[in-house]
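Of the protein chains in this complex, one is absent; all others appear in place.
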Amino acid sequence: MITNPFDYTAPASLSEALALIAGGAKPLAGGMSLIPMMKLRLASPEHLVDLGRLPELNYIRDEGGEIHIGAGTTHYDIESSPLLRGKCPLLHETATCIGDIQVRNRGTIGGSIAHADPAADYPAALQALEAKIVLRSSSGERVVPTTEFFLDTFTTALEPNEIVSEIVVPTEPGLTGTSYKKFYQPASGFAVVGVAARVRQEGGKFSLVRVGVTGYAGSSYRAVSVEEALLGKPANAESIKAAAAHAAEGRDANSDLHASAAYRGGLLVTYMIRALTSALERSS
Amino acid sequence: MKISGTSKVLPFPPERAYQLMQDPEVLAKAIPGCERLEKTGEDEYRLKMKMVLASLSGAFDGKVRLAEPVPPSSFRMIVEGSGKIGFMKGDGVLTLAARDGGTEVTYDGDAQVGGTMAAVGNRLIDTTAKLLIKRFFDKLAEQSA
Partner (left out) sequence: MATTVTKIDKLVGKRVRRKEDPRLITGTATYVDDIVIPAMNHAAVVRSPHGAAKIKSIDISKAAELPGVVAVFVGADVLGVGTVPCGADLPGLRRPVHHILAQDRVYFVGHPVAVVVASNRYIAADGADLVEVEYEPLQAVTDVEKALADGAPAVHPEWPDNKAFTFSQTGGEPDKAFAEADVVLKQRIISQRLVPNPMETRGVVAEWRQAERALTIYTSTQVPHLARTILAGMLGLEEHRMRVVAPEVGGGFGCKLNIYAEEALMGFIAMRTGRPVKWIESRRENFLTTIHGRGHVDYYEIAAKRDGTILGLRLKIIQDIGAYHQLLTPAIPTLSVLMMPGLYNFRNIQADIVGTFTNCVPTDAYRGAGRPEATYGIERMVDILAAELKMDPAEIRLKNFVSKDQFPFPTATGLNYDSGDYHATLNKALTEIGYSDLREKQAEARAQGKLMGIGISTYGEICAFGPSPATPAGGWESATVKVEPSGKVTVLTGSSPHGQGEETTYAQIAADELGVPLDDIVVLHGDTSIVQYGIGTFGSRNTAVGGSALYYALQDIKEKMKKFGATLLDCDEVEFENGKCRDTKSGKEVSVGEIAGASYRAMKLPPGTDPGLVATKFWEPPNFTYPFGAHIIVSEIDRETGHINILRYVAVDDIGNILNPLLVDGQLHGGAAQGLGQALWEQAVYDDNGQLVTGEFMDYAMPRARSMPWIESSHTCTPSPVNPLGVKGVGEAGTIGSTPAMVNSVIDALSPLGVRHVDMPLTPEKIWKIVAEAGA
């Protein structure tokens, strides 16, 4: 189908882009979520500002124990980055699960998290990584932790004239095991449930546990009860199974044609166990 | 599709909450995206709203109807609208209960979507309806007690 008419600008610099956005234009990154909506005329922005050609947003840099990723970095670049594969394998693994090759060639991490689809993959990983999200507008910059960025369905901390400019993830000391496990919706490939786990063990006990969940509820979340239930416990299957019972954190499960709330609940526990088990194996 | 849930606790007692939810001026402020609510009959209002959610945006024309009043404990609200991007209808019973010095509202009903919105949004009807309902109660809570 065909979009409503719109103006299009591809600015040469980020500051030019931000000025246009402050003036009401809508940012366009990979377009993998926005353009289908526009073609169905469910979204009709009057002016699109293309962020896709800005080198200021496209980088993956190792700086002082943290990896800084430009918001305009494509899923493909994240998936194929040797730096991320070595130092932040959770993000690499998550990127491989997104959509398909064509989507990964164009979709960007900034665009994806700004869209905040309840079934997107990155939010689970970013929750588990305790990533920092850098937001920029023409008037300045601020940093928001992941837990304060994803607020609700399609709702983030972004103010109307802000864009995501950078995502910062930790590089892990020693042996941190991570894993992203996802149950694919058979039509769309979105996460019916997706769990990202990040663990460390010391002396046979869990010394660090961070778990991010996507797809289950209205937006992604940290499974804090699971984390607390595991910290200090023996690093084994029984602990994981017991902790996984807390996976839903009292949140309401989504329900749709493809998965009822009850089924999601069952899948969540299963995938919680699988992600934690896999992360634990990788931590030794 | 069936939608049900419970609101956060509103900072006023059930009698006041009930009164507010029957007041068209309050409803006009609380219904997300409502631009105008004008009375067209007994407990019936014409609704003009603009829904904005992520990049999705569309204007809707429709109506709000209040029915089956059982003050201060329950009533039925029907909201329907249609626009270029499709049409929707929410029909549910709201039950008010005193809780922690305020009011907790339980809703139970049906949300239907048609047209283009239904195409893209089937998996999102549930989450979107809940989000809009949450926004409604958030806005309602902001009303002076």
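Read from first to last, the chains carry the letters A and B; within each, the first residue is number 1.
By our rule, a contact is a pair of C-beta atoms (placed from the backbone, for glycine too) under 8 Å apart; a residue touches a chain by one contact, two chains touch by 3 or more.
Quick caveat: nothing in here was measured; it's all calculated off a predicted structure.
Enquirer: Pick from A:Leu20, A:Leu40 or A:Ala253: which residue touches the chain that isn't shown?
Expert: A:Leu40
Enquirer: Touching the hidden chain in the complete assembly: which of B:Val9, B:Val26, B:Ala98 or B:Ala118 does that?
Expert: Spelled out, the listed residue whose C-beta touches the missing chain is B:Ala118.
Enquirer: Spell out the interface residues on chain B facing the chain that's missing from view.
Expert: 84, 86-87, 112-116, 118-120, 122-123
Enquirer: Residue by residue, what part of chain A touches the chain that was omitted?
Expert: Against the left-out chain, chain A lists 1-2, 4-5, 40-41, 183, 185-188, 257-260, 262-263, 266-267, 270.
Just so it is clear, only the chains that are shown with their structure count from here on.
Enquirer: Hey, which residues of chain A end up touching chain B in the complex?
Expert: Of all residues in chain A, those touching chain B are 26, 33-34, 36-38, 40-45, 115-116, 118-119, 152-155, 185, 188, 190, 218, 252, 254-258.
Enquirer: Which bits of chain B are touching chain A when the two form their complex?
Expert: 1, 5, 53-58, 84-85, 116-117, 119-120, 122-128, 130-131, 134
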